[in-house]
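One structure below.
The full complex has more chains than appear here; those shown keep their coordinates.
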Amino acid sequence: MDKPEKFIIDGIRLDGRKPDELRPMKIEVGVLNRADGSCYLEFGKNKVLAAVYGPREVHPRHMQKPTTAVVRFKYNMASFSVEERKRPGPDRRSIEVSKVSREAVEPMIFTEYFPKSAIDIFVEVLQADAGTRTAGINAASVALADASIPMRGLVSSCAVGKVDGELVLDLMKDEDNYGEADVPVAMTPDGEITLLQMDGNLTKEELKKAVEMATEGCKQIYKLQRDALIERYKKDLEEHKEEVELVEIIAESEETSIESTIDNTDESGGLNDE
Amino acid sequence: MSEEVMNELKRDYLYSLILKNQRADGRGFEESRDIVIKTNIIEKAEGSASVKLGDTYLVAGIKLQLGTPFPDTPDKGVIITNLELIPMASPNFESGPPGENAVELARVVDRGIRESHSIDLKELCIVPGESVWLIFIDIHVIDDGGNLMDAACLAAIAALLGVTVPAKKYGIGEDFKLPVRDIPIAVTAVEIDGSIVIDPSIDEGRIAGAKLTVTSNIDGSISAMQKSGVGFFTPEQINYVADVAIKRSEELREKFLEL
């Protein structure tokens, strides 16, 4: 697609969203058998899988840390996930994305509980639209919870961008390609920022507003992550009926006032729902 | 250490079952696990399929690009098959370039498709010696529940069956369906303590001596075979596996795939 003349017409973006609206997101928890925790996540046309292994032994040994767990994060794109076939193996972009993604989730992990161990997080991008790193961080966060890794809270992530001189939430592909700025952000439930990158052109004032918009986006995503995890626990519990009520109560008490504004309609068509 | 003890116990248990003509998941020796195939799941790929075979899950994606043919086949398209055993799929897989298992899997998948003349490569020639279609078959193993070989072969051919050649995008005429002429299907059996069981689970695969994959075609002929594992087969066992594999591939074709 060539650069469109305008990205926002009468306050509506090319894919019909409002400037502050996220793309639909779908989250499935515990989709893999071998991994200790896993998550399949769709975010617009992004399709990503996250798996967590650990805490487990560190190989090679000299990478052990004496007082904390080592957290490793590998972000990888499938060869067929992008328009032009990608050569297998890590490139410079995915090395950087892996690093900042690890630094986005690691602050929430109680690594001190598992000295000399490794917690391995793998994110595979099966289909890439714009925003794969934010999709991957959202999925990784859920997979960590699914693996019962003790955490201070879930990390949620989305990007804010600038098109037609206006800030918009969660860039889709064309907005990303031709936009004026891209600011991926990840956040704790308390609004602490664990990922922040930016390229393009922003004024100080725009930066401030971008972080505020990202905060709203992350809150919505947090709700979806929580719902998906609760759904998962419920399913587990249906197989262990007697325990169900207890958990219901816990879930209730944790409920916050945040309301999901995304219609999580796209429940079909997933990779793993047979 | 405790893992080794577990493995020892598991091994003894599985052996004892086999002696009683049983398998841990209740299957018969010639019975394979449930299969779910989904196609065209990746819009960015020209073709794609996911296969769930018991606990095993993998995705194949097909990308087509223009390129130059091999010098010795100037009038034919090119198939490049790659398979990644990414560390997401198993605690035993490591990052890095494909090891011998990944290479073997990719090459056996490739041979089944190539040797059955499943893809009419001559129809993928644009200018002889200069420009042909390159077909990249990339297989991403996501959950290793055993018998990756059969799942990988199935995903590859299922993905190929849905490919539209994007000629228009490259300005060389109208899009057309990839000319697929055959449906090679691989069936794998392992030898455990003298018995032959097909579609081994991951635990069965671990305790097996030798493994044999037979890829067969619509007409009942065989296009690829591969023995692997530290063990052996008698000629009778090989003929038996070939028989069962051909039969089973017919069932799978009937149930899931057609030209």
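Letters A and B mark the chains in the order given here, with residues in each chain numbered from 1 onward.
Note that in this section a residue touches a chain if its C-beta (ideal position, glycine included) is under 8 Å from a C-beta of that chain, and two chains touch if they have at least 3 such contacts.
Just so you know, these numbers come straight off a predicted model, no measurement behind them.
Asker: Counting the whole structure file, what are the per-label copy numbers?
Answerer: Only one copy per chain type is drawn, but the file holds A x3, B x3.
The rule is simple: only the chains that are shown with their structure count from here on.
Asker: Please give the residue numbers of chain B that touch chain A in the complex, ascending.
Answerer: The contact residues of chain B facing chain A are 36, 38, 41-45, 48, 50, 52, 55, 57, 59, 61-63, 65, 82, 84, 86-91, 95, 97, 136, 138, 140, 142-145.
Asker: Along chain A, where are the residues that touch chain B in the complex?
Answerer: Against chain B, the touching part of chain A is residues 32-35, 45, 47, 49, 51, 53, 56, 74, 76, 78-85, 88-89, 120, 122, 124, 126-128, 271-272, 274.
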